[in-house]
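Missing here: one protein chain of the complex. Every other protein chain is in place.
Chain IDs A, B, C and D follow the sequence of writing; residue 1 opens each chain.
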Amino acid sequence: MSFKAYYLSPEGDLKRELTAEEIKAAFESRQGLLWVDIAETTEEDGKFMEQTFNFHHLAVEDCVSPLIHPPKIDDFDEYLFLIVHGINYAVESEVVETAEVAIFLGQHFVVSSHNYPIYSVEAVRQRVEDDSRPMRRGTDFLAHALVDTLIDNVMPTIDKMSDIAEEIEEEVIHHPQQAILEAILKLKRSTLRIHRVMAPQREVLNRLSRGEFPIIREEAQIFYRDIYDHLVRIEDLNQTIRDRADNALATYLSSIANRQNETMKVLSIVATIFLPLMLVAGIYGMNFKYMPELEWEWGYFAVLGFIGAIIIFALWRFWARNWVTWGRRRIIRVRLFAVEPKKLVGYIGHLAKRRDT
Amino acid sequence: MSFKAYYLSPEGDLKRELTAEEIKAAFESRQGLLWVDIAETTEEDGKFMEQTFNFHHLAVEDCVSPLIHPPKIDDFDEYLFLIVHGINYAVESEVVETAEVAIFLGQHFVVSSHNYPIYSVEAVRQRVEDDSRPMRRGTDFLAHALVDTLIDNVMPTIDKMSDIAEEIEEEVIHHPQQAILEAILKLKRSTLRIHRVMAPQREVLNRLSRGEFPIIREEAQIFYRDIYDHLVRIEDLNQTIRDRADNALATYLSSIANRQNETMKVLSIVATIFLPLMLVAGIYGMNFKYMPELEWEWGYFAVLGFIGAIIIFALWRFWARNWVTWGRRRIIRVRLFAVEPKKLVGYIGHLAKRRDT
Amino acid sequence: MSFKAYYLSPEGDLKRELTAEEIKAAFESRQGLLWVDIAETTEEDGKFMEQTFNFHHLAVEDCVSPLIHPPKIDDFDEYLFLIVHGINYAVESEVVETAEVAIFLGQHFVVSSHNYPIYSVEAVRQRVEDDSRPMRRGTDFLAHALVDTLIDNVMPTIDKMSDIAEEIEEEVIHHPQQAILEAILKLKRSTLRIHRVMAPQREVLNRLSRGEFPIIREEAQIFYRDIYDHLVRIEDLNQTIRDRADNALATYLSSIANRQNETMKVLSIVATIFLPLMLVAGIYGMNFKYMPELEWEWGYFAVLGFIGAIIIFALWRFWARNWVTWGRRRIIRVRLFAVEPKKLVGYIGHLAKRRDT
Amino acid sequence: MSFKAYYLSPEGDLKRELTAEEIKAAFESRQGLLWVDIAETTEEDGKFMEQTFNFHHLAVEDCVSPLIHPPKIDDFDEYLFLIVHGINYAVESEVVETAEVAIFLGQHFVVSSHNYPIYSVEAVRQRVEDDSRPMRRGTDFLAHALVDTLIDNVMPTIDKMSDIAEEIEEEVIHHPQQAILEAILKLKRSTLRIHRVMAPQREVLNRLSRGEFPIIREEAQIFYRDIYDHLVRIEDLNQTIRDRADNALATYLSSIANRQNETMKVLSIVATIFLPLMLVAGIYGMNFKYMPELEWEWGYFAVLGFIGAIIIFALWRFWARNWVTWGRRRIIRVRLFAVEPKKLVGYIGHLAKRRDT
Partner (left out) sequence: MSFKAYYLSPEGDLKRELTAEEIKAAFESRQGLLWVDIAETTEEDGKFMEQTFNFHHLAVEDCVSPLIHPPKIDDFDEYLFLIVHGINYAVESEVVETAEVAIFLGQHFVVSSHNYPIYSVEAVRQRVEDDSRPMRRGTDFLAHALVDTLIDNVMPTIDKMSDIAEEIEEEVIHHPQQAILEAILKLKRSTLRIHRVMAPQREVLNRLSRGEFPIIREEAQIFYRDIYDHLVRIEDLNQTIRDRADNALATYLSSIANRQNETMKVLSIVATIFLPLMLVAGIYGMNFKYMPELEWEWGYFAVLGFIGAIIIFALWRFWARNWVTWGRRRIIRVRLFAVEPKKLVGYIGHLAKRRDT
């Protein structure tokens, strides 16, 4: 069993590293605020939860099972059981995994459970260790802190995806190649993943913020509503990235087609110029007895001149038809114009500051 | 008639292999718990159901008819009539068929009917034979066991589809060929099939879990809600597989276009290099009387050298324009980045364990 | 005026071929069950309906007008006015038309009207002629028989479309050509047509089956619900056919691209092998005075051997790069796997039987 | 100010060409039926409306403003303010514009306003001039006549679009060219335009027909419901045309790809046959001293025969691989099958007749 437990007594003292017995005692006192955080939840932890807190078997099973569970709220009268999803972000990694935290929220206790270490839970725990602030305003505010930090952790991923979208947009114009397709599709799938994880949470947070559950007091509801607004923003940014990925895909496919056009043009130009000239050379290579031109003193030079003239004429024709573009400036006759959202500036800094308020 | 019948008397004894008369007696006693499972339901079975249990003609017809019936609940006051769909999974097969079970759920009886053997019903029957456990908590829990096992049986198919999606993603990059398209389209159609079978069941299980029918007691509702959550998870995983199939399709199509580009490039390079040189050879093959170069002692070697120089120059130009890539390392300038769900681990084992609790 | 009228007196006698006066008398008696079926409805029939039954002008106009009217129910207190759509199936035809029947449903009368002969109405009429069964259970059951038979008639068309989808899937792999595109697009448009005709009827039948209208008694509602379930099944099958058509389209387009690839490869291989060799031959066809190789005794055979060696080497290279596939077995490295619905078996026979119950 | 005003006194006399004063008097009498139709509404007309009828400033502004206003109903207690859209059809024109009419509907008055002449309003006005019929049944029926005629005027446009869809389907198979693409896209955009104009009106007419506003009496509601049904029909036909345009687009794109395939085949065949033969001719054109074949008497004819044989053999191979199709009948192995709506017959005639009833 690997849990961390904190108890804020009604007098305002913070106890740390409670034993299983102390947890049970604190739980049964029905006052103060008890927070138990269980990481890498095992079968044994499950039994502990059922015995100590008397949680419903199915809810505990959702904590223990290594499967992914969709976001939800179950109301067991005595407590709410929440499953919330976020992203467990680590800056350097190439693959970012979505993370799931289960929260039991009662009048006097919060039990959080997760199958692997979660950075955002760690951050809240750190703030509790520092000055117990997140626990001072009640269980609904503590649960809010856990959910809020988890969901806000999606932002750096969105930021990184936005950067990658920019790289892709740059690259797809200048070096369209199969590898960029992979990057585009990965980006697109990531946006789909985030959408699939975030969208159902709006319903969960909407219910939490509209006074449906008495455990969430009125003054806390607006803070849940605030998370809801964050979800809307995340979805909006995420959708914008998807649009950019779609556009990059269109540009990529059009680039391939254009490049093939270029290849074909080169081929056509070469064949159109040289095949007829080779015929001319072939004709004067024939061995007929009677071919008057062969006797002419300047015949050879005439043919050479003719060949040169034809080449120049053909190139000029191709140039006029815009197949050859030497010396031509590329002219864009259409105004480029875009409506853009205001740039996100200083997000991370702002986030850090906000957390302390 | 091929039915298996079990009766758990109010005293807690389990009777097996009841005859038609015993079934009728048990049904009319209006106590204990009677379970009749009818496989490969015939017209005769239909008549038996109508006469013994007095079921509505239309419901019985839905059991007898070999057609597919959409999932639904009909409330006949005395009993509920459910149609639920799942997958009749057999590991080795190439084609997996969706399966349909009809369940009559009354206060004291459950009658299940299906037109072909269903693995998941068999599994529940086995557990009843072993220790009668699934029947001990009442008809609503027995019906839950039947539905839950049926729907959980979709997971191995999802797992297999996920594996195939991985194979396809690998293969589509290294050996894009028409055969892979077939695999992609089959996979995509399978996800559509599963979506079409699973999506309407969410409505059915939502109704079962929200206290609309008194036959489902409050303590059982949360278990139906649990099946609902499984459906949400199945749909999410299924959707992810569909996204992967879509991406594989995009990669495949782009690969074809790229390969064609490669083919065209080879052709263009060859023609661009050799056609002009052939003209040169053709010119010096002309039979003009007066061609001064032909008399030169080193003329022939000069032409050979000129030809060689031109070939090298042309290859260098193509290399510089990135048409020829000898000796170049392929550089991906774009970071690859993906947001992924946590991997499903140990699902089957977990599933087995859970069933016994 | 071309109508067929039947009257089932309260005593249970069936009168046939009533005159207009007898119809009016039967209508005004307000007992028994009167069924008037008007085919190829004219202006004159319209006036007859308004005068005899006092139907609302707009409803009668919908019967008379040759236009298509969307499915609907209008409640005129005294009677319901239904418009229902189905398919007027004739096995041998290449084009199948959607059909529309208007039904006035009162306490003691049913008036059906259609602008052209409808096979399904004819079938009900035949059963009435045989033993008056469809009329014995009341007007709501008679109207049910009319609607049910009409909508069930869509199934043979779905069956035929399913067969055609199979043919197309076969053909698109082995003989992709422009003609198959036409077949695919026709099939797809047919599914759209059926969807557009069937989807709005679900709403109509839902309203009929949930007790909104007192004319439909409770025992009849479940039969209307049964038609609703048929509509759901038809939509599901129809959607499956559409998916198959979409996949066939993807296969077709990919086949075209692949074939073009093949064509280009042939061209590239031929050019890559022969252009350089032609240059060699051209070089030794030059007329330079001093070309030492020409004097060598075995020069000619050396060149021939060189040419042969180059051809063999080139073919080997192309074989290694998989451009040439002689003697190679086509290997599919990806498992093919599909989730399929159970096959529809013995549908028509079952349908026939069901109708007599 | 350019308005036409009619007043039907309670005694049933129709006054025409009322002056502004007479209008004010009629309005203030609060009996009879006053209809004022204002065309090419100016600021001055706006002031007149505000002063005479005391209409709300925002509603009047919607009449005066040359912008497009979405369809809507505003309920100002004393009167309803409707904005309805249709099509201002003129048979010979290439561009058809959507038209907007604003209607103020009170107990005793109807004021209609539009910024340009509307054919359908003109038609109603003509019928009033003829026999005052549309005004005899009350303001709700007069407003119905205005809306109904406006929306029915969409049908000829739908008819014309249907004809054009047929032309396009014909042309796209036999002469696929860039110009047809323009026609397809224009058609598709027109269906989108019509959809965007018609769809929001269903909501407006639904509200008008369900007794929400007391100004619309019960006997008139069903007539508004009838317009609703027309809107459904228009949307259905419109959607069918869009499907046909989509199919034509698919056919067009596939035709382009097929034609390119044909071009490539010609090229490949020519190159495959002639390049090797040119090599043969090139070889015997070499100037080696010792080339035994050159001395043979029949060498030349042997080469000619060899060349001829190769050409015939190659063509036969291409024919066998189906690249060359001389003398082959094109065989379609797939049944063509379509589900179609009944054809619209005699629409215009029917429309004319209906209007007089």
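By our rule, a residue touches a chain if its C-beta (ideal position, glycine included) is under 8 Å from a C-beta of that chain, and two chains touch if they have at least 3 such contacts.
A quick note: this is a predicted structure, and the numbers were derived from the prediction, not measured.
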Visible chains in contact with the missing one: A, D
Of the listed residues D:31, D:65, D:126 or D:322, which contacts the missing chain in the full complex? D:65
Out of D:57, D:133, D:210 or D:321, only one touches the absent chain, namely D:57
Using the definition of touch stated at the top, determine which of A:25, A:199 or A:279 touches the missing chain. A:279
Contact footprint on chain A, counting only the chain that is left out: 173, 222-223, 225-226, 229, 232-233, 236, 239-240, 243-244, 247, 250-251, 254-255, 257-258, 260-261, 264-265, 267-268, 271-272, 275-276, 278-279, 282-283, 285-291, 323, 330, 332-342, 344-347, 350, 354, 357
Contact footprint on chain D, counting only the chain that is left out: 56-58, 61-62, 65-70, 72, 74, 87, 94-100, 115-116, 157, 160-161, 164, 167-168, 171, 175, 178-183, 185-190, 192-194, 196-197, 200, 249, 252-253, 256-257, 259-260, 263-264, 266-267, 270-271, 274-275, 277-278, 281-282, 284-287, 291, 293-300, 303-304, 307
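Going forward, only the chains that are shown with their structure count from here on.
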Which neighbours does chain C have in common with chain D? none
If I superpose chain A onto chain B using their CA atoms, what angle of rotation comes out, to the nearest 5 degrees? 70
Just the number, please: Cα centre separation of chain B and chain C in whole Å. 25
Expected list for chain A, residues touching two or more other chains, is 285
Pull out all the chain pairs that touch, please. A-B, B-C, C-D
